[in-house]
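A single protein chain has been omitted from the complex, and every remaining protein chain is retained in its original position.
Entry: chain A
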Amino acid sequence: MAGDLTQTLDPLLILVALAPFIAALFTPLLQRLIGSYAGWVLALVPAGIFAYLSSYLHPIATGTLVQGAIDWVPVYNLRLSFYLDGLSLTFALTIAGIGALVVLYAASYLKGHPHQGRFLAFLMAFMGAMLGLVLADNMLALFMFWELTSVTSFLLIGFDHSRQAARRGAIQALVVTNIGGMGLLAGVLLLQMIAGTWEMSAIGGVVRDSGLYGIVLACILLAAFTKSAQFPFHFWLPNAMEAPTPVSAFLHSATMVQAGVYLLARTTPFLGGTEIWTTLLVGFGGVTLIWGALGAMRQSDLKQMLAQTTIASLGLLVLLIGLGTETAILAMVAYFVAHALYKAAMFMIVGAVDHGTGTREITALGGLANVMPLTFFAAVLAGLAMVGLPPTIGFFAKEEMYLALANTEWQGILTLLVLVAGNALLGGVALLVVIKPFLGAMTETPRHAHEAPPAMLAGPILLAIAGVIGSIFIIGLADYILSPAASSIRGDYVESHLGWAIDLTSPVIWLSVATWILSGAVYYWAGAIRSGLRRASSALGWTADTVFDAVMFGLIRFAGAVTRWLHHGRLELYLVLVFVTLALALFVPLLGMGGLERLLPTAELGNWSAVLAWPDLRPYEWGVIALAVIGLGAVLMAPSRLVAILSLGVQGAAVALIFLLFGAPDLAFTQFMVEILSVVILTLVMTKLKLDERDPRHLEDLLRDGTLAVVCGAGVSLLLMVVLAGPLDTRLSDFFTATSVPIAHGANIVNVILVDYRGFDTLGEISVVMAAGIAIMALLRSRKKPAAPPKPRTRKAKGATA
């Protein structure tokens, strides 16, 4: 059936991804106008998207592919293209549906918070990024939305930016997921190179046979594993729990962390199915499942427990994608839906408990069922799904994943054992979260326990009930969501066999029963397991977290060391660096690129009389040049500064005379003027200052500076001689000379060039002079203000009155 997909065009698809961004723009304004009721209005956006996308359930189930695109960078043949198939539809519906409830929940959760508008705007922007990500067809668009989810989630996690823990969590999430983002960019570029297209839907099977397959796979896996918190990149996710609870419910259940899972599912048709794919995904997924589940048992903070179970669930999903069989993929989609529903509900429930009691510590809570009956009701339903008991989608997901591994070889049996162990641990955590806070004796809590407001209850109750209803109508759910999504991943039609007819003779159901019994056991011995795990982890002494800190601080130290090495604050060394570079720039072309060869051709080396002709200079020209040399020498040797300044005037006057002798009277006059002014001003200023007369230079500095100066001077001389040996391009000068009178009506060609042909240059020059004048004025005006001692001021004031 996958072969004969009908394709429909729907430009509105672009709006689905962009609408939340547009809404985000107006969110702060809306929040300012109507306060936390803004949540009810904003929730309409994802709700509308949900309704709109739902209309595609039937067409997609019957094999339609919906596409929409606009030109992005037409020059490079880039189109911002989106498409909707079973997989994108499932993810988009989850994002929009849970998104609507989370926005509602957040408006109530953060009621009265001064930055609620900002928060809701971040949330909407994140939703847009996520929808764009799962709908994108163009791989560069996919990458762009991928990075946008990282950036928006950074803003959300660090929302409470006055706390260091929140800042750290946000930076950690950003760093880790952006490393993956770079991997994704590299992978996407390689994919384009191999397949010659930016559209994922058009890649086909060429990648697996390419020699670059291994690198592409590594890049994509890096992206997916960092985003989906797979071992060993799992550590950022629990720290991201510093975010307000609605963020955790949204980002860390159904959306952001699932982006990696989505990427793996999306790339399965052209990357999946190889042995290395299966090995890596099953291996990393399995380790992550067990690691996360054990991590959850170690925690006693409800939110941290859920965060760790999310890591475990992500591992489970990756493992199932790695297996890649029809049953495994169907189980993966079912588990994704079940998990999204119950995990978002669970986070919201924990948020409601926190909101109602003021604590999330599982050991400090008990007996809340009486005061928070509706929350308890939602918790029970969500807990059923998490344990995998009927009637929930979680039950079918678990059945299906066991079925995927029944009757296989030893690797399959091992994987099955990992699954059973992981599910049992997750079930135990679910029992803890549902039973401990709500049943038993009522305990004292920081806040007087009370039921959550309606907007905070709507989410968990609706989501938990959805999990039950979905399982009751499992055949419809399978036909419209699970099977189309699995078909998109597999690339050919996946027939669902899910139904309520339970075969008691199959080993699968008994594996489920075993899982439930083990879950109960885990619950019973939870305290012992927790203290055992804590002892083990403190015996280990370090975690991925400490490694991250060490790397980050090492980076700061390294940056500091590099800065101190390069920016040592000694001006003359900076200048030495500049002039060494100049010397290199002069001599490398001269020696390495044949510059000297042009000046002194080897063939003429013997013919000294031709090369060393006496320069054709007249006596007074020699005199002027001698004057310049004497002026320079006097500047260098001057015993006092006043003499040095006067010598400066001598060399300047010599330059002006050279200009005069060689046909540049304008230059000569300007030069005379400038030199006279410079000498006068310098002398005026110098007599006011009591300066040190000596030029403090040690012998080694003297040698270094002298050598560098001589080398640079010689380089400039040689370069100029090489230039003089070559031909002169006079086209510009000829043009100016020929057109000065006819076009510009000016006889002085230099003046015509300055004010006519290069008028804008002259304007720029005047601006520079003006800027310098203003800066000088500012420097002189600000003279007495900064550190004037108080005494003279009073005296001055007295003088003024007198």
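Here, a residue touches a chain if its C-beta (ideal position, glycine included) is under 8 Å from a C-beta of that chain, and two chains touch if they have at least 3 such contacts; residues count from 1.
The rule is short, and it goes like this: contacts and distances are computed from a predicted model.
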Protein name (UniProt record) of the chain left out of view, among "Glutamine transport system permease protein", "Monovalent cation/H+ antiporter subunit C", "C-type cytochrome" or "Methoxymalonate biosynthesis protein": "Monovalent cation/H+ antiporter subunit C"
Touching the absent chain when the full complex is considered, from A:Thr6, A:Asn77 or A:Ser733: A:Ser733
Touching residue (missing chain; options A:Leu44, A:Met193 or A:Val685): A:Val685
Residue in contact with the excluded chain [from A:Glu451, A:Asp545 or A:Asp705]: A:Asp705
Footprint left on chain A by the chain that the document does not show: 164, 167-168, 171, 552-553, 556-557, 559-560, 564, 567-572, 575-576, 579, 615-617, 621, 625, 628-629, 632, 635-636, 641, 644-645, 648, 651-652, 655, 658-659, 661-667, 670-671, 674, 677-678, 681-682, 685-686, 688-689, 691-692, 695-697, 701, 704-706, 708-710, 712-718, 720-721, 723-724, 728, 730, 732-733, 736-738, 740-742, 747-750, 753-754, 758, 761-762, 765, 768-769, 772-773, 775-776, 779-780, 783, 786-787
